[in-house]
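Note that one protein chain is taken out, while the other chains of the complex remain in position.
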Amino acid sequence: MKKLSGIIVLIVGLLLLYGVSDPDDFPSWGTPDSPANKSPVSQYFITDTIVDTEVPNMVTAVLADYRGYDTMFETVVIFVAGLGIFSVVRVFGHSGSGRVVTADTKPDMIITNTCRLLIPVIQLFALYVLAHGHSSPGGGFQGGVILGASFILVALAWDLDTALKRFSEKQAIICAGIGILIYAGFGLASVFLGEEFLNYGIIHRILPGVDSPEMARYYGMLGVEIGVMFTVASVMFLIYGLLATRGRMTGGL
Amino acid sequence: MIFAFDFIILLFLIPAAIIALQLKDLLAAAMVFGIYSFLMCLLWAEMGAVDVAFTEAAVGAGVSAVFMIATIFNTKRNSSD
Amino acid sequence: MIEHAPVLLMVVPLFAAVFCALLGLRWKVVCLPLTIIGLGGALYFTIIAFLQVSASPDHQISYFLGGWNASDFPRGVGIEYRVDLLNGMVLIVIAAVALLVAIFSKQFVPRETPGKEPQYYALFLLLAVGLMGMTITADAFNLYVLLEVSSLTSYALIAMGSRRASVAAFQYIIMGTIGASFYLLGVGYLYIKTGSLNMQGIHDTLIGEGLHDSPAVYVAFLLIFVGVWIKLAFFPLSAWLPNAYSRAPTATGCIIAPLMTKVSVYIMLRIMLTVFGPEYVYGELSWAGPMVWVAVVAIIAGSILALGQKDLRRMLTYLIIAEVGYMVGGAWLLAPGGMARGESLYSTATGLVGTGYHIISDAAMTLCLFLAVGAMIVKAGSSRIEDMKGLFRKCPVTMACFVVGALAMIGVPPTCGFFSKWYLISGAFEAGRWEFAAALLVSSLVNAVLFFRIIEFAYFGKLPEVDDAHGHHQHHDEGGMEENPPSMLVPLVLASVALIAIGLFNKEIAGYLSQFLNTVAMGGQG
Partner (left out) sequence: MEEFIHSRFNYWIYVILMMIGLWGMISKNNLIKKLIGMSIFQTAIILFYVSIAVKSETANIPILPHHGHDFSPKVALAHADSPYHEEDHGDHNGHHTHVETPKVPDPDGYANPLPHVLMLTAIVVGVATLGLALAITQKIYREYGTLEEDELLEKVRADDHD
């Protein structure tokens, strides 16, 4: 078995090397002239993003607008992971077998006080990352992970029950669903206004204070990023809670 | 994009990956995997993929390592290979 | 609203899934109705989309998400959905199968996954969404994302089963991730050579730039194909399938078994015909010889392994492997002399109609058999073949549907199984591949042996009195009829009617398929 897997790995490796090693065929690293970099699509993203959407960060614009549909399903993947992990490991009641985990239950004073100071800053930073994702690296996904990490930090510093008092399991599932509803809702809104799915340009008709389709795209992207953040933050926390307690959602790490 | 920087991080990545797979203590393996992810994140930042690097820093080096540690805490800490 | 059908057919079940997960936290009873409404909506929109396609002049419609259409912007800036005659039919099959299984699952889900019905149904709907999205999309990367949606849901749905299911699910995760990653890597190689992610865009660049002899494109083709073959459990890469499918909860098995491999076969066809194009696949690569032989081995191996099984569901999973061999082999049947320039694909790749038809009919056959076996296991109390004794008297309707499914699998005339084999065998004759025709006949024979053994047990086998004393407590009123409830019978009967209907309408379906093949060839040459 070991030998067989070694042979498989070698074959795959040689195949991949064969693909990348021909200097006439495979563009070398860092060349601006490779077909991928010279293709009209990627050039269009660089030159016209700012005109179409007013967003300086091309990655955000492509992520949330040009290929926004991918991102919607990326959010769905996260939601699926949350639901899937819930349905695989969650056990109801306290009848679960195995050792009862009793870590030192009294939270350490130094740690809790440090976290008290840190957590508001982390959450503020998460919101900054979300809101400033249009003109600097960041966006809904990164902000969501950071926000989720701040809840995880609460659970680590005190215990999961303390964290669940602030953000319960049900609330986490509901927030995850709401995130997708926000995202797909933007899509459906543009369908109802008579354009294609996720064509945010049209929502300037109903958004007050937005007069051009470009700005509507700008704000539409912000809206869907908020949806992404809802889903990601709550699912990350949910996954942590489920994995740390073997599905009991109490006690734990 | 600085070639020397790129070169050095790439050379560090391979031992990090091998050590993460070879350590018998799974908790240590998870930590080395976190280091691997963070090196990857540095590499991508150096290549100009700042958004990807940011995500990897938050996800690969942060949340995935926490998930792994949570699972190791609830199962077994040492592995046979 | 009608022109949005290609996207609404995914958005409706998506919304149903989210509402199912949210409202289900409070009211568990709404989950099943929501699921049925969501899938019913999906079925409605798939039919609308198909009618639009068959009415449109060039038999395909494009839908540009986000409004990034190909006329004002470079192709591939946004994501494109394209429905043509082939995937229009596959979409209808997916929605219909999912709907029938949702109705069927009413008895099983509360019993097999107690307390988690909302999550189960939400994942079930998202699985259907993922499969439909894989079918409809015309963007190579979007396909990857939706592949992962459908894979993750199926891992979770399988792992919800018994204790044995979790091990199978883990193996499935490892294999599935390798497959999906290979696919992604292949797309990366294609992307660096062509600079496009749109399937048609990749194809046009491959021809326009003359990239057919590029090693990177060759590696991309290999990677994508190995990835897809892992997903569709083509014989040497199929070890994960029987455990995963037979240990899953009943309703999960019923939806995954008919759809997952068939959609993967569809994706293989799409990649062969649209991404790389027949010029590359049939012209540049000369794989037809070995590929058909591998398919022959897959068919024979699947059939022989099925013969050795004592468990009914497990036996069916091996038959799936054999059926995958039919479809993959059919896709590589070429007229002697290979691909001549300017010739239509319909006359060159003679097995493609058979493969396309078999995707549809095999989905229906597998659905019918899995539903029937699910119902039989409830009545017999076990999944072992010997325990099926006397089932005809107990539940005649269930068994009648099982017999229809079995006849289709063997290939008896009025059912669709006969016609798909007919198209495949005539394709093999035109291509001069006798070994493939022989393998099909052998596999039909094996199917006949397998199913008549079960039918014999169920029809003639008497329940021995001693069994009662030995704890088979379900059998105490032997001879009395206790048919399954209507929520199980209705989908089962509909599925077996569909088998005959697909058989009777074989001319129409084959006609659509050949029309589709003609458009592909013209697009390829132009």
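For reference, chains read A, B and C in written order, and residue numbers begin at 1 within each chain.
Following the convention adopted for this analysis, a contact is a pair of C-beta atoms (placed from the backbone, for glycine too) under 8 Å apart; a residue touches a chain by one contact, two chains touch by 3 or more.
No experiment lies behind these values; they were computed from the predicted model shown.
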For the unseen chain, which displayed partners does it touch in the full complex?
A, B, C
Touch with the omitted chain, as defined above, among C:21, C:101 or C:156:
C:156
Sort through C:69, C:107, C:166 or C:347 and give me the one touching the missing partner chain.
C:166
Touch rule applied to chain C and the missing chain gives residues 141, 144-145, 148, 152, 155-156, 159, 163-164, 166-167, 169-170, 173-174, 177-178, 181, 184-185, 188, 191-192, 197
By the contact criterion defined above, which parts of chain A meet the unshown chain? Give residue numbers in ascending order.
1-2, 5-6, 8-10, 12-13, 16-17, 20-21, 23, 26, 28-32, 34, 36-37, 41-43, 45-51, 54, 56-59, 62-63, 67, 70-71, 74, 77-78, 80-81, 84-85, 88-89, 97-98, 135-137, 141, 239, 242-243, 246-247
For chain B, which residues lie in contact with the unshown chain of the complex?
1-3, 6-7, 10-11, 13-14, 17-18, 20-21, 26, 29-30, 33, 36-37, 40, 43-44, 47-52, 55-56, 59-60, 63-64, 67-68, 70-72, 74-76, 79-81
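FYI, only the chains that are shown with their structure count from here on.
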Pair joined by more contacting C-beta pairs (A-B or A-C):
A-C
Find the geometric centre of each of chain A and chain B from their Cα atoms only, then give the gap between the two centres in Å, rounded to an integer.
19
So, in whole Å, the Cα centroid of chain A is separated from that of chain C by 31
Indicate the residues of chain B shared as contacts by at least two other chains.
none
Could you pull out which chain A residues touch chain B in their complex?
30, 57, 59-60, 63, 101, 129, 137-139, 141-142, 145-146, 148-149, 152, 236, 239-240, 243-246, 253
Given the complex, residues on chain A that touch chain C span 15-16, 18-20, 22, 25-27, 34-42, 44-45, 65-70, 73-74, 76-77, 79-81, 83-88, 90, 92, 170, 173-174, 176-178, 180-181, 184, 187-188, 191, 195-201
Per the touch rule above, chain C residues touching chain A in the complex are 1, 4, 7-8, 11, 14-15, 18-19, 21-22, 25, 63-68, 73-79, 113, 115-116, 119-120, 122-123, 126, 129, 133, 141-142, 145-146, 148-149, 152-153, 155-156, 159-160, 166, 185, 189, 191-197, 201, 205, 209, 214-216, 218-220, 222-223
